[in-house]
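Only one protein chain is missing from this complex, and each of the others stays in its spot.
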Amino acid sequence: MSDLYEPKPAELAYTFGGRQPVRDLHPGQVLSVYTEDCFGGAVKTIDDLPTRVCQMPYLNPVTGPFYINGAEPGDTLAVHFLDIAPARDWGVSSTFPHFGALTSTHTTATLQPPLDERVWMYPIDATAGTVRFQARDSDYGLDLPLEPMHGTVGVAPAGFQVISTITSDVHGGNLDTPELRAGTTLYLPVFVHGALLALGDGHARQGQGETSGVAVETAMHTTITIDVIKGVATPTPRLETSDGLLSIGCARPLEDAFRISQHDLVQWVAELTGLGLLDAYQLVAQAGTAPVGNVCDPNYTMLARMPKALLGTAAAYGGAHERLRATPRPTPGGGVR
Amino acid sequence: MSDLYEPKPAELAYTFGGRQPVRDLHPGQVLSVYTEDCFGGAVKTIDDLPTRVCQMPYLNPVTGPFYINGAEPGDTLAVHFLDIAPARDWGVSSTFPHFGALTSTHTTATLQPPLDERVWMYPIDATAGTVRFQARDSDYGLDLPLEPMHGTVGVAPAGFQVISTITSDVHGGNLDTPELRAGTTLYLPVFVHGALLALGDGHARQGQGETSGVAVETAMHTTITIDVIKGVATPTPRLETSDGLLSIGCARPLEDAFRISQHDLVQWVAELTGLGLLDAYQLVAQAGTAPVGNVCDPNYTMLARMPKALLGTAAAYGGAHERLRATPRPTPGGGVR
Amino acid sequence: MSDLYEPKPAELAYTFGGRQPVRDLHPGQVLSVYTEDCFGGAVKTIDDLPTRVCQMPYLNPVTGPFYINGAEPGDTLAVHFLDIAPARDWGVSSTFPHFGALTSTHTTATLQPPLDERVWMYPIDATAGTVRFQARDSDYGLDLPLEPMHGTVGVAPAGFQVISTITSDVHGGNLDTPELRAGTTLYLPVFVHGALLALGDGHARQGQGETSGVAVETAMHTTITIDVIKGVATPTPRLETSDGLLSIGCARPLEDAFRISQHDLVQWVAELTGLGLLDAYQLVAQAGTAPVGNVCDPNYTMLARMPKALLGTAAAYGGAHERLRATPRPTPGGGVR
Partner (left out) sequence: MSDLYEPKPAELAYTFGGRQPVRDLHPGQVLSVYTEDCFGGAVKTIDDLPTRVCQMPYLNPVTGPFYINGAEPGDTLAVHFLDIAPARDWGVSSTFPHFGALTSTHTTATLQPPLDERVWMYPIDATAGTVRFQARDSDYGLDLPLEPMHGTVGVAPAGFQVISTITSDVHGGNLDTPELRAGTTLYLPVFVHGALLALGDGHARQGQGETSGVAVETAMHTTITIDVIKGVATPTPRLETSDGLLSIGCARPLEDAFRISQHDLVQWVAELTGLGLLDAYQLVAQAGTAPVGNVCDPNYTMLARMPKALLGTAAAYGGAHERLRATPRPTPGGGVR
């Protein structure tokens, strides 16, 4: 049985750090939360252009932060996603002026006018497991797999900083990787007492790169459980799935995001297997994959992945993932009281 | 029954362009070739350090070029890989000073000494379908799947240029993507009469990104067949597999390689489906993937992939891939006369 | 006669935003401040290695923030530097592990060990106007011109954010450009009531690019005066000197910092001269310069500069710079009570 937290609009946060916790959690606790979509639910039809119905900086709200009992600077917070289920029967996507990989942006600044702003509505059929793409300029339509994920999960950053939920860094944040799905454990470094975990930005699905800048955005009912790995620091966000370990690099340019992720994976593999650094480099180079996260946000994300089968019997973080995934699952589709 | 071409050492090429063709081919012909590894076969033991046994610019030799009858500037050359099989029972990898993603390089220049140069030998078991990784600093060893591919395939470039086989661009070249395996069709633009196709740089396997700069390099027996798509230009190298279409971007920085690949895929999807440009952008953003090629060569490569199942009945290049893959397969493991 | 503010150690700030103002200022007021060096004064000899005597995040302290009466979101804050004078007769520089342009860093991550950490002491002779470089590995020594500047000047950022003084963005911050010297006016956007101006990180001198990551760092006595341009927004930090206008771009990769700066300068020139956008682009391309700021901080800075002589009689921000520079100068070398 899980606890349920549904934020009131005024409780939504737009930063990591700088906010009082809305609730505290203890390791092992199961919590179900409601998260709003990146537009705060304001884009409901193709006529609701984001720049008209949304107001900066009230974009990409997150639910939380949650104070994690026992989490202290230098520890690692393990967040396991037991369930991520759309809270609506529709999602929404759009172009957004000066945002996205195939347009000039505020940083990749050009003198051209921006692309047209346009909205796409995606009916979600949770039973069939589909989201439906319907072209705006023609009758072309088709079903895509429903693959729910969270774009934004993070903790309060280091150094007294308060960082917008639009970006990502070592504290997590707007990672925007399709790898962050149910069944996955996210490891985050703890920088402040209580870690101050928050999450949001659910996507019914997302391509690698989030090329247009906006995924199929929707509200979510999400159930998590957590653990605190005492005295173990984590240099950059990491994921563990049933069959893989992934390191996440958040940076610009994209090759630096790649470098960070590969560098961390090499170190992690060396630590888990006892391989020398050059041997671990060699193994990652031949056996690793590099799932792209986003190439549109203020920091891009790249992931470096190693199959666990290649790492022998070593368990990351003392087996935290296996323990957390053994947590009794709540009723699918939402927490129960 | 396929023709067989085995180059003599003096026939190996180190550039795309600038060489006389070694043989001519006509569309539909099946050709088996021998390709040397990227070290020209000179690194045979862990004591053969590449910088000692190889001499610039005699690195990354390719077999060819082949003059393709009927191929003229503005056409597209389709190269279908019927078979790629290691010609040896071993492969080799190494670090190489100032080369690779996790070291300073001649362009990402730093004042630090380079990483140690070191060689790894990989026994190949073609029957078991494995290549064996053996650590240099410890007893750690394990089998990885044998997944043969070609790193380098290209044609003569435009504008009278002659380009080293170490790099890649719109003419193809050192693409270094694991997607270039048997069963795949590679589409290349034709810039000169006869196209002047050449190929080499076989990898027994390679991780995404080729992070250390060197894959599991080996000589190959490879069988191809070709077609010429008359009057159809191709803006950047593309791949077609049984279930996907892929555009390849070759550039630095990495986000530009990403942009090129995604931009081309959006245009290609729009053309095949009749979708408007923004609709195609939207579809690619939600349903596309972005397999990383290499992040170590002078030009990085990123791929943008769309499942063919999402594109209805449209066939790329008039169905060239289906026609080519229907070519009778030669005996696996090498061409037959 | 100027007011004087010397912060106690506990009053130093390490972020822009997130701090209560230490004092309030009104437009036209002249203020002299003491600023600490980027090491908080802890590196005093060549044996004081920064990583030993400094503790993260207590690096790059700034003096302030100052609440600017009348400054509201959407306004522009003009900060004129009347005087910048070293408060000590020595400055200090160093290498710093994983920081600098010619070393691997936490983002441009490699597997190589970092460069050695080393400190250089620079005697300052204010009368002669020199700082003295003395090699560590030999007797080589020479005098360089004393050219005092501030590396870090900024206001509280937008969107409730609190940003480390180590980085820069549209709110200013660690701009690290030698153009920010006495006689210059810095224009910053105002995001919060009172703007919350802070400054620090004085450099006795700095090369373009701040290639090693650390300039000739010293404490400063600095005198500023300010103005508020009501209802005029500023998209990115800008400078005005006696003969030039400069736009500053803060971003990674470096070409994006360049693009931002040039894009803003084109828009600014168009606005001041009435030129069409393409005409302004053309004029900037032929007559502009691009002074490099830093290529070492989390965000790089590039500047785009246009000679004022080419812009006719138009005055930026209604002539704010000319008004501010006409402020009676305080006694050189420090504020007077």
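Labels A, B and C are assigned to the chains in the order they are written; within every chain, residues are numbered from 1.
Everything that follows uses one rule, which is that contacts are C-beta pairs under 8 Å (C-beta built on N, C-alpha and C of every residue); 3 or more make two chains touch, one makes a residue touch a chain.
Note that the coordinates shown come from a computational prediction; the quantities given were computed from them, not determined experimentally.
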Quiz item: For the chain that does not appear here, which of the shown chains does it touch in the whole complex?
Solution: A, B, C
Quiz item: Which of C:165, C:206 or C:236 sits in contact with the chain that's absent?
Solution: C:206
Quiz prompt | Selected from C:4, C:232 or C:310 as touching the chain missing from the view | solution = C:310
Practice problem: Touching the absent chain in the whole complex: find that residue among B:62, B:144, B:163 or B:311. | Solution: B:163
Quiz item: Tell me, which residues in chain A touch the chain that this view leaves out?
Solution: 102-104, 108-115, 253
Quiz item: If you put the missing chain back, which residues of chain C would it touch?
Solution: 93, 95, 100-102, 115-116, 118, 120, 131, 133, 135-138, 140, 142, 144, 205-216, 252-255, 258-259, 262-263, 266, 273-276, 278-279, 281-290, 292, 295, 300, 304, 310
Exercise. For chain B, enumerate the residues touching the unshown chain of the complex.
Key: 14-15, 17-18, 56-57, 106-111, 158-164, 249, 251-253, 256, 259-260, 262-264, 266, 277-278, 281
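One rule holds in what follows: only the chains that are shown with their structure count from here on.
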Quiz item: Which chains make contact with chain A and with chain B at once?
Solution: C
Quiz item: Where the centre means the average of the CA atoms, what chain is farthest from chain B?
Solution: C
Self-check item: Chain nearest the overall C-alpha centroid of the shown protein atoms
Solution: A
Exercise. Find the geometric centre of each of chain A and chain B from their Cα atoms only, then give the gap between the two centres in Å, rounded to an integer.
Key: 33
Quiz item: Taking each chain's centre as the mean position of its Cα atoms, how many Å separate chain A from chain C?
Solution: 35
Quiz item: Which residues does chain C have that touch at least 2 chains other than itself?
Solution: 108-111, 253
